[in-house]
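Note sheet for the following structure.
The complex appears here without one of its protein chains, the remainder shown in place.
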Amino acid sequence: MSALLQARDLVRCYEGPKSLFGKSPAVRAVDGVNLTLRPGETLGIVGESGSGKSTLGRMLLGIDPPTSGTVAFDGEAMPPLQSPRWRALRAQMQLVYQDPLAALDRRLTIADQIGEPLEIHRLAKGAERSERVRDLMAQVGLRQDQGDRYPHELSGGQRQRVVIARALATSPRLLVCDEPVSALDVSIQAQVVNLLRDLQESHGIAMVFISHDLKVVRNICDHVAVMYLGRIVEEASSDEIFAHPLHPYTRALVSSVPIPGKPLTGRILLKGEPPNPAQRPAGCAFHPRCGSAKPACHVAAPPLEPVALARRAACHLLVSPQDHAA
Amino acid sequence: MTYQAINTAPAPSLIRRFRFKAPLLVTLGLAWLALMALTAICADLVRPYEVTQMDLSARLAAPLTPGHLLGTDDLGRDVLSRLIQSIRVSLVIAFGATILSAVFGTLLGFLAAQFRGTLEHLILVLADFQAALPFLILSLAVLAFFGSSMMLLIGLMGFYGWERYARISRGLAISAGAQGYAAAVVQLGATPVRVYLRHILPNVASTLIVSMTLTFPEIILMESGLSFLGLGVQPPQSSLGNMVGFGREYLTRAPWIMLAPSFIIMMTTLSISLVGDWLRDKLDPTIR
Partner (left out) sequence: MLTYMLTRVFRAALTILLVMTFAFVVLRLSGDPAAIMLGPDAPTDSVDAFRAEWGLDDPIWKQYFAYLKSIAQLDFGISMRDRSSAIMLVLERLPATLALTVPTLLIQLGIGIPAGVYAALHRQSVADRGVIMLSIFGFTIPSFVMGLLLVLVFAVTLGWLPSGGQDSWRHAILPILTMSVGGIGILARFSRSAMIEVMGQPYIRTAMAKGLSWRDVVWKHALPNASVPIVTIVGFMVGSLIAGAVVVESIFSWPGIGRLLIVSVSNRDLAVVQCLLLVIASSMVIANLCVDFAYGLLDPRLRAKTTAH
């Protein structure tokens, strides 16, 4: 099966603030990421804040142009930002935002906003559009009478349902969800995650699910990529990564996910500063916080290499452990 | 100065917000403005005499003279009739100029927000220039040298204050586009025209309206100042300012010629300021 979305060597640099003594060095928010997503597949991207996961998501959608590298959708290169072809392509790929209130126009009713993509892409109008909007609202679990409401009159969970309905309006083939539940109450999170999973399954949409929360990702994704300071450090199927995390960072993340009914034991606590993309450590970026760092980790950054079937990781300890043992 | 204010809690509909009680002074202000607007619209109907109709037998008649409620001027023209006509002229100029400057400024602000880069810098530098120009004095020179006409006056006054709208609309559009609803709509595939007209404009409208209430009285004052100096509206046409200017000659003998239009100017600017302040508090607490 051919890839729906293919990212090669994606890099995104942000210029540092200008100071009196010239520009500070550019911050590499995303640094050489390769990804493949097949139609109908779900990929979770996990990382702390500052790991570059949101930037990666925006580049995959073509909203943020990469500094270097390419994104291909359906085998074709991403057209330039804001070009007519880019706009037309929006019907195929949509974004679900972290903060639904900010993503909605406060002066339009939610029915108008859900129907807006249909209007923009001239997919339906008049009674047909109203019908489609009602259908979408039913799919995301909104009551029909809520169509005349304004965003601020709804709860957080309902707003996120509006954003999801709007994203689904054009029947996209790719949905990128950027921390879709982290702004919601914990009690609502599960509902929204389940809704997303059900919709993904019934529509067969390919999905990129970005989150800092491993257990949310596990619930919904086939594959998981773990990011640390702009790079993918481990990539595997969801089950594999939870059963046998390989990278020390993944191990730490997995160890902190509680399992219902069991006490949380063997938790690996990360020490040191949280990652700061402006000051990337030399060598393996994770080494200052790694419990088992070796001298080689201070010197060279490990490449992301296959370690098993459909499984990649970037760690000196895994590729050739005997070198370090010597 | 940057206007980084963000519309924190705009209402979905303006009408819904107007249901609450307005303070007494604001109600009076609104009533006064309604009266002025009505007068301007129906000037031809409510005016007892023609503006230029002279009655040389009744020159400088005092107010409350039968037939001349506010008295007459040096040529026996009815002050009330002239006042009504002047209200129309002054309001048309101020209103036209305010709209012109709001449209022009907002357009430039949106262009700056959309294209950023060089264009944005150019617009911001122009805005700085505008703020530093001795506007009244330049208009004075322009009017004196080109001769005054209604269109020129509106056009000239229309340049007044555009930089405020430009700065506000630019700031609000950028903050809406950074990660807010505007970015979301762009992501849906909307064209910039759609984003600005259907989404950003309705969202910034209340702030822009508040700015208009600040500019409007200033334009009235400027027009009347220019007309007072004899450079604005020219006879036989009359405006509030030039009525004061002519009335000045008869300050000792017939102060009512000058007092009537002065009173109107003051009441109108006062009303707009009160209503504007109130609107600002109600619609947009983040903008000073």
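Letters A and B mark the chains in the order given here, with residues in each chain numbered from 1 onward.
One rule holds in what follows: a residue touches a chain if its C-beta (ideal position, glycine included) is under 8 Å from a C-beta of that chain, and two chains touch if they have at least 3 such contacts.
All figures in this text were calculated on a predicted structure; none of them were measured in a lab.
Checked against the full complex, the one of B:Leu35, B:Leu107 or B:Val142 touching the unshown chain is B:Val142. One chain of the complex is left out; on chain B, the residues touching it are 1, 125, 128-129, 131-138, 140-142, 144-146, 217, 221, 224-225, 228-229, 231, 241, 244-245, 248, 251-252, 255, 258, 262, 265-266, 269-270, 273-274, 288.
As a working rule, only the chains that are shown with their structure count from here on.
Within the complex formed with chain B, the residues of chain A that make contact are 61, 63, 82, 87-91, 94-95, 97, 102-109, 116-117, 120-121, 150, 152, 163, 166. Residues 9-10, 12-13, 179-181, 183-192, 194, 199, 202-203 of chain B touch chain A in their complex.
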